[in-house]
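Excluded from the complex is one protein chain; the other protein chains are retained at their positions.
Order of writing sets the labels: A, B and C. Residues in every chain begin at 1.
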Amino acid sequence: MRFGVVVFPGSNCDIDCYHALRDVMGQDAEYIWHRATNLDSFDCIVLPGGSTYGGYLRCGAIARFSPVMERVMEFAQSGKPVIGISDGFHVLTEAGLLPGAMLRNRNMKFICDNVYIKVENSGTPFTNLCGDGQVLKMPIAHGDGNYYADSDTLREMEENKQVVFRYCSPEGHITDESNPNGSLQNIAGVCNREGNVLGMMPQPERCVEEILGGRDGIVIFQSIINYLKGGTAGGKETL
Amino acid sequence: MERKPYEKVGLTREEYQRIVDILGREPNELELNLYGVMWSEHCSYKNSKPVLRMFPTSGERVLQGPGENAGIVDIGDGLAVVMKIESHNHPSAVEPYQGAATGVGGIVRDIFTMGARPVALLNSLRFGELDNERTKYLFEKVIEGIAGYGNSIGIPTVGGEVYFNDCYRGNPLVNAMCVGLIRHDDIKRGTAAGVGNSVMIVGAFTGRDGIGGASFASAELNEESEENRSPMQVGDPFMEKLLLEACLELFKTGYVVGMQDLGAAGLTSATSETASRGGSGMDIDVALVPRRETGMIPVEVMISESQERMLVIVEKGKEQEVRDIFEKWGLHSAVIGRVTDDGMLTIRENGEVVGRVPAKSLAEDAPVYHRDYKEPAYYKQLKDLDIEGLEMPADFNGVLISLLNSPNIASKEWVYRQYDHMVRTCTAVVPGSDAAVIRIRGTGKAIALTTDCNGRYCYLDPGVGGAIAVAEAARNLVCSGAKPLAVTDCLNFGNPEKPEVFWQFRQAVSGLSEACRALGTPVISGNVSFYNETDTDAVFPTPVVGMVGLIEDTAHITTQAFKDRGDVIVLLGENGEEAGGSEYLKVIHGLERGSVPVLDLDREKKVQDCCLELIRNGLVKSAHDCSEGGIAVALAESCISGGKGARVEFEGCKRSDLLLFGETQSRILVTVEQGRLEDLLETAGQLGVPATVLGRVEGERLEIAVDGQRMIGLSVKELETNWRGAVECIMQG
Amino acid sequence: MFYAKVFVTLKKSIADPHGNAIKEALLSMGYDGVKDVRMGKLIEIKLEDGSSAKAQERIKKMCDTLLANTVIEDYSYEITEVQP
Partner (left out) sequence: MFYAKVFVTLKKSIADPHGNAIKEALLSMGYDGVKDVRMGKLIEIKLEDGSSAKAQERIKKMCDTLLANTVIEDYSYEITEVQP
């Protein structure tokens, strides 16, 4: 499969996504400069983490106007999978591809740590190899990951199963204590109504090798590959 | 009385005369200012140079020693590590967020100027005690500043240290260290050569920032200038990230002759140093320097310290190619002059020469001073410590908890949780163990990194304290499975014009040097920061040691955490009962005095070599060095990190408080599988290192007995709650 | 030349931890009587434009598209004509 990792000015985790996809997952991966205008050859687009435009004004607010974003929107509208991680999640909300917005972490600090998240919807292209309710251990590294949406939007999202991940305790309980940043209802990742665009604050590319302290991120990438190959949920045994 | 013009730029009468001799005439205003900044202690090291010659600076693996933007040490496979540490103490005291942030920015530029990809940041920090709002504010904002900059440019901040002591109250220390990776073939130097080659300035526009502090001899300064000068800058990590990527891309073209970042003394030092190193001259026009502000006069352009700028010497005819690369990254670049062969730094404004001096005279010919030094009165007085008079604590559990709660020993998680320490996905050991470990992609190797310095030891005995800083740094690396390779140092001291301070400085450098020789770790780069004092007092002499080590095989990576119940705990080295200078003495008895722990460098080396050998033989499951808080704290930390308890027994002791909490050097706690214990003891014996079985990893509690008597018994949970929560609790309370 | 002062503030319904922290700090410094503190952004823009009405319109559009995220923020602005 061919993955495109977008490089915005200020992207940092582009190389990490690239390595995870190529060296660990053995996929075809390529960087896409933010001025690129053709995404035809790609099967999946990754908006990586980092600090696009320094995070100035608001995270993702300026990158969202990069030339490549119009193509990303078309790509998404055509139903192909797009995943935004951390700052990439910001770009997706700013671009209106995902509902809601992000506030400053409630403790006002940047947080880099391992957290636990629970898979709330295992029917997406990004989670189809996860069990429903499966708990994953994953790093976060952000200052503005406090997810917000107004109550109408939230209700709609719940109805459509658009909340894909929630922060939880190691045992899978959704508690305030296990919520690192104050996100509304512990939301850690959401998808669009169609399910082909995912944004998540936890960073799967940071946990794909034992030497990095864990491999729970692999299932996310594996799910995408599975989806692209035409597989669907329930393909768990292939892991 | 009106001060003389040379006094206003900080020069003495003799120094002025020297300039007149060099030029064969009186300098004009601009020229005088150039000498003023370049011959300052900060740029010229005129007070410290003779002392720094004590450092060992060469070795098999040293590819670049002191004198360049950063030092370089070989790690095999055609790869090398580039590293440097630098202070940003004074700016951080005034504007902690921006002061710390721009400190990080500056050190990162030093690394990629050499052609290296920065892969890790560390920071060494000192503040007053956290008992007042001002200090808490400084601490909080410095951390935010480091995080704000480092996180944004995507270089992981993987380690460092923080200590609190009243001596730093008015004068916090903020030292930032950066480490880069490079292929030998790609090493670039800050050299200007090749007559006719172009001199370009790239990155941010030049403004009046960073020059408010400098004093001016000039009567011609207009009001616009006076009003708008600011001593501080605001860091722009986004610009730096672009600059970093653009410069690394540019190096690949082969068009770069030399590169230098614009740091202290801005364009003045960048032009004169590159020309001087290349044995060439330079002819530049300040009118060509892109500016952010109107009405700037030549001297302002020459000494502005606006951030995120680089000077690039480019092969003639390749300017457009260079421009294209910077444009791609959304950055400005401009040709401001060319390299000449007359050895002169010629400065023009719109073509007209406004200043012309020998480049080398600015960069290298500052006078050198051999300062007076004198042993301070306190030195002998404080050695006195009435150990008999120290009351034996009744409750050892309480002592251990107090130590774990001391911000100097407590977990620094509150700090490093704010740093992105994982970006670039190479951090194999994250902050919280003895040293950070970064794997080297494409090889089976890794490097280990640490910074260390116990300021209290260095105050009580600068010589031994300095040596211990090196020894502890090396020990931390060894505990991680690395062979120590090289040192970068940041020497933070008071006013060198005071003989007592200068004595501390000399002693410390001598101690550092001796230890560096003994442990085979040459000094490849460093930085001196003097005048760290307020009206009342100087800071403790604080010679911070940054060290890199090489792990030949990632399988050797070792951490301090206890791994499995049943493993045997062995002490390499020998226990002592030393009290002087310990955190125990400070926290429990309120004393900062006594003789610092003895350091026998031979023994230290043996213990370290032994530990590394054992690790390489696959015998060691965890390793942790004993430092502040002694062996009891070391045991507690290994328990906490591993989430497992331990049962330990000591024998043959006079004072159990000093045995458990004293800070005797050259000790490492290792654990080994029961089945391999004999192998371990045998190897240690062959290497002539005492190895004592202390006990086992077991249960959920730390149980320590001395000569059959139970001294400490606490649940790991309780240890952890205190140790992990202490700093956060203070900062929120 | 026009000079616009754009104010971007968090929606009233959204908690403002930063403002809160400042309020607590002020209270602890003895500034009692402080009832509420909110932290927002001030964006100053110098803009050349044909007419005040056009400047007005453009600023509004900048706010809607870039300067504010209306999911979480409100904005307002003041525009004055100034000498270039």
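Just so we're on the same page, contacts are C-beta pairs under 8 Å (C-beta built on N, C-alpha and C of every residue); 3 or more make two chains touch, one makes a residue touch a chain.
Here the structure is a predicted model, which is why all the values come from computation and not from measurement.
Within the full complex, the chain left out of the display contacts the shown chains A, B, C.
When you scan B:167, B:182 or B:239 for touch with the missing chain, the hit is B:239.
Checked against the full complex, the one of C:52, C:65 or C:80 touching the unshown chain is C:65. Mapped onto chain A, contacts with the missing chain fall at residues 53-54, 56-57, 62, 65. Looking at chain B, the residues touching the absent chain are 94-95, 98, 204-205, 207-209, 228-236, 238-239, 292-293, 306-307, 330. Although one chain is not displayed, chain C still touches it through residues 1, 7-9, 19, 22, 25-26, 29, 31, 33-49, 58, 62, 65-67.
Note that in this section only the chains that are shown with their structure count from here on.
A linear topology is adopted by the chain contact network, the touching chains following one after another without closure.
Chain centres here are Cα means. That of chain B falls 41 Å from that of chain C.
Mean C-alpha positions place chain A and chain B at a centre distance of 36 Å.
Distance from the chain A centre to the chain C centre is 31 Å, each centre being the mean of its Cα atoms. Within chain A, not a single residue touches two or more of the remaining chains.
Counting partner chains per residue, chain C shows two or more touched chains at no residue at all.
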